[in-house]
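Below is one structure, written out as structure tokens; the observations come after it.
One chain of protein is taken out of this complex; the other chains stay put.
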Amino acid sequence: MAKTVKNIYRSINANKLRLFTIALVIAIGITSFNGMVTAFVHMTRTYDKAFEDHNMASFTMQTANPGGTGEDAWIDYVNLTSFINEFREQEPRIKAYELRIVYNTIFEIRGEKQNGQIVAMNTRDTEGNFREQPAVNGYRILSGTPYSELSRYQNVCLVDAHLGEYWKLEPQEFIAIGDSRTPFEILGVIGSPEYLINQGPFADIMPSPRRFGVVFLPLRAAQNLLGVQGKVNEISVLLEDGLSKNRREEIAGNLKDFLETNHDLKLSDPVDIDNQASYWLMRLDIEEAREFGIVLPIIILGMAIGGLYVLFSRMVVAERKDIGVAQALGYDRRTIILQYLGISMVIAIVGTILGTLLGLWFLSYFSPLYVDMLTIPFEPEVTIEWPIVIAGIVIGILTGLIGGYFPVRGSIQPLPAESLRFDPSLHITTGKIPLIERIIRKFKINPKVTGLRLPLRNIFRSKRRTFSSVFAIIVSVSLISMAFGMIESMDESLTFYYDVSENWDLRVDFSEMPTNASQIARSLKQNIDGVSDITYHLLSGATVTSSESSQKKQVSVVGMNDSDGYLGHTFDFHAGEWNPDGVVLSVPVADALHVGLNDEVNLELPKLTKLVSTTPLRAHFELVNITFQITGIIDEFNGLVAFVGLDNLISASNFPGEPANTLLMKIEDPTPERLDMIREEILAKYGYNVRNIATKAEQRSELLELMDLMYNIIYIVAIFAVLLSCAIVYNTIYISLQEQKREIATLLTIGTDNRKLIRNITVENTIVTLIGTVFGLIFGWIMLWFFMRVILNMEFFRISLFISNKTIIISFVLTYIGVLVAQYFPLRKTLNLNLAEATKERVV
Amino acid sequence: MAFIEISELSKTYSLGETTTPALNGVDLEINKGELVILYGPSGAGKTTLLNMIGGLDIPTSGTVTVDEIPVSTLSAKWLTAYRKKKIGVVFQFFNLISRLNALENIEYAIDLIGVRQGEGKPSFKSKIIRQKAKEYLEKVGLKDRMHHFPAQLSGGEQQRVSIARALAKEPEILLADEPTGNLDYKIGRNVLEIMEAMTGKAQNRTVIIVTHNPAICPLGDRVVRLSDGKVAENYTQKYTPAKELYW
Partner (left out) sequence: MSAVDVKGPKISLEGMVTLEHVNRVYYMGGHTIHALKDISLSLETGKLVVVLGPSGSGKTTLLNVLGAIDKCDGKITVSDLEITRLNKKQLTKYRREKCGFIFQFFNLLPVYNALENVEYAVELASKLSRKETTNRATEYLRKVGLYEKRHHFPSQLSGGEQQRVAAARAMAKNPALLLCDEPTGELSVTEGKQVLSVIQNMVKERPDVLTILVTHNQKIAQIGDVVIRLRSGEVDSIEKQISIPAEQLSW
């Protein structure tokens, strides 16, 4: 036994570099497993803790018409307090509640207008004492100061971290809020679990803080601002810990019934914490990243198994004689297998330990990165997760067992004489002319025996050998092309979206919806030089349903106006065409609903029932179902979207006049300077109602900033890929040259010079690299598809898969460099062979 | 019944797509305690015959019986046990395990069977095994080189380690395939002397030495000459001590 251990140790020592490269592959797999899976556990825990520590509401309930002005829009604060206290007598599980104003409005920050939401809470508790934090939905002060006792008498505010970060807002600065542009002084910047991820207006796929922000006000200041003294429009309730969703919903339902029946209030449906936008999106985000964090290590470890298999099956071949001697002495198969398993175990353990440590290091880098990307103001909870560490160790060791056992089991001959008589160069030769050579001979191409013919024969001399060489290249090329393909697919989708789909140069968003859109468009076209085309859209939200499926899809609906053939949008039709009478759906929506071209779908749209005021728009809505025929299906970046004719949307929504949220225009010669000039001109002439004028470059860079994390993950994958491929390529080339030692020595002896030999081997490896690259690209494409479509199945983005020529070249070149580096060391060793001995190495 | 009985033994090798007959109906009896020289030119089938006796290979047809064990029909598992208990092998190319030093190479063999002390079960304590390995290294005169690795030993020294490794298991049969084939004659003779001393008649150990060198033949109690896979000559003689050999 002691000798077995010693033998294992010495065997590892003799092959340490090659074995270490495999350990490294396992380490990379385990690193990614530990790092990613733990990171997401940490994230979940961080948010859970944030939600808990800040008393995130168990459910919230708004008034029936929270944006309106009537009696179903506002409730008296004092009355509501006593109603709820009355309810609490029969429902002791309510721990606390908060009556708030949550209201969408307009901000003006440093002269720029944008959409936003105000959240207002009482700075005093029910006994009338001042408090810094509300009882429900608390927050954390990141900079500046909290409310003071005086705050309720002042126009002061706390700004949410996302907004604060975007504008770099500082305490004592002012921000104008509401239609009246009332200035509020910023006391501080806060982080709120409720707004970890902001969900903006429906039409916005991923709101940038530039377009949507949250500001907290003292309740009284908000009431004064909105002219609703003594009123609130939202109830946030914190229940006892540990209640199930059903329980929570039951209590919420009871409260709603109680308030509506006993006190004649009109309320919207309660929103449970699980459905709260920030909470839900956060989970979704973490969940997706977690899948990624499991699948990526599986792929890497799968490749580690492959690498180990290749390495071990070649290693036992190289060590056949020692195996034969052990057998001749009387060692049985099992002991010998155990010996090799010992080696693979050591590799696996070294790899696992390394991977675990690297994983922890990676974590300390990765978690803050994630936090940073979301501008989350909560410290990540970084601890060692023993179950994950142990799972990682088990996985790592299994990798070693699988990769080590099978090749060894298959290679040990039952009789020692066979092992002792074994000739590796015959083992790796079938002695046939490869098919490819027979094919090229048909074209009268007949390479010289001292030239190309030798590498060509060598490549195909045995299936197993060819397979392992090509396998190494496939691993490398596929991983690299997949990693870069991910980045490019994103880039390409965005480029396509902004360069083709979004057919405009400047986009004007209004603060208040004008009802004379065509007039504004006409006037802009006439009065501003360089505007070649102009059109406008009306945006709305809808729930799409179909008789074909029980699924429902929430989409943004764009009402498109055809202004002299200009739509502001170029469709990339998967099927069908644009028709203002029907609807154009995106592929994921059509797929989810099992509908195709010419099928009918129902759009549940808000319909205006009572117009309170047009500027600002204050109105009552009800939901109506309208049937549209599908005239087109499109495949583009924005995944959850439906396009209908503007007239249809206006008549369905029952809006007065010619309403629009957005103007889109094409500019002649749209240089950045010119766009800036026109922007200034529009602001000067029509500034009163313009919220934002954006160029495509601006919108795109905002989106890219939000995708930073994704890019970082992909870059890490790419680095892993290059490392991993170098390791595997090095191993296979090393062993291939080892096996041919006697042949190479013979060639050198009969007078082949070093240059020719190096050339032949380089040509061989180049051809192998080329072949592997072809398969690697195919495999890389499949993995890309798998990751983008199966794992990162975010339906609000439609990412078309794309691998550029540049990536194809890069994956080849990087791999090829790896191959050349890998062949250098064993080749140098081979060229310095003792020819006298190497030509006489006893075999047969 | 003779200790080793071989009857109508044949072996054909397939290498790639060609087949080569290596043994072609060999009949042979060897008595316990005999020192047998298997002599013949290369390609005569000497090594193949040795491998069959040692259970390293199985015949195409015919039987090998050793001490009433039907070696040629044993399963792989029993063959392993047979090799472990009965056989010690010395190869022409030494075949020491390059990653183990001289002492460890011997320990590697003793590890298999342990050290029997008196009547009881064999001991597998590494200290006792080491002790025995040292003893054997001393017998071949290499105690001072026990920590050298094969690459640091000369061919003769490697072969002596290899003999120590084969004998440390105290096998009933010692098989040596061209033990002097790669050695200078002085060193080769020295190796033969050591083999002779360690397998002396008193130990009643059966020894079979394969050689192409006619000068070694006088060493045997019995000489078996093989030619083209057949026994061409088989005679007993009064043996000549190794130190009197010359070639």
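Each chain gets a letter, A and B, in the order it is written, and its residues are counted from 1.
Here is the rule we use: contacts are C-beta pairs under 8 Å (C-beta built on N, C-alpha and C of every residue); 3 or more make two chains touch, one makes a residue touch a chain.
Everything numeric here is computed off the predicted structure, so don't read it as measured data.
Colleague: For the chain that is not shown, enumerate the shown chains it touches in the whole assembly.
Modeller: A, B
Colleague: In the complete assembly, which of A:T182, A:T752, A:T766 or A:S804 touches the absent chain?
Modeller: Touching the chain that is not displayed is residue A:T752.
Colleague: Pick from A:K432, A:H594, A:K806 or A:R828: which residue touches the chain that isn't shown?
Modeller: A:K432
Colleague: When the complex is taken as a whole, what residues of chain A touch the one chain not shown?
Modeller: These residues of chain A touch the chain that is not shown: 425-426, 429-433, 446, 448-450, 453-454, 457-458, 461, 742-743, 746-754, 835-836, 839-844.
Colleague: Touching the hidden chain in the full complex, which residues of chain B are there? Just list them.
Modeller: 15-18, 20, 41-44, 148, 151-155, 157-158, 180-188, 212-213, 227-229, 247
Going forward, only the chains that are shown with their structure count from here on.
Colleague: Round to the nearest whole Å and give the separation of the Cα centres of chain A and chain B.
Modeller: 67
Colleague: Going by the contact rule set out above, which residues of chain B touch chain A in the complex?
Modeller: 15-17, 51, 54, 56-58, 76-77, 79-81, 83-85, 87, 89, 91, 93, 95-100, 104, 107-109, 111-113, 124, 126, 165, 169
Colleague: In the complex, go through chain A and note every residue touching chain B.
Modeller: For this pair, the touching residues of chain A are 1-4, 6-7, 10-11, 13-14, 321-322, 324-333, 414-418, 420, 426, 431, 842, 844.
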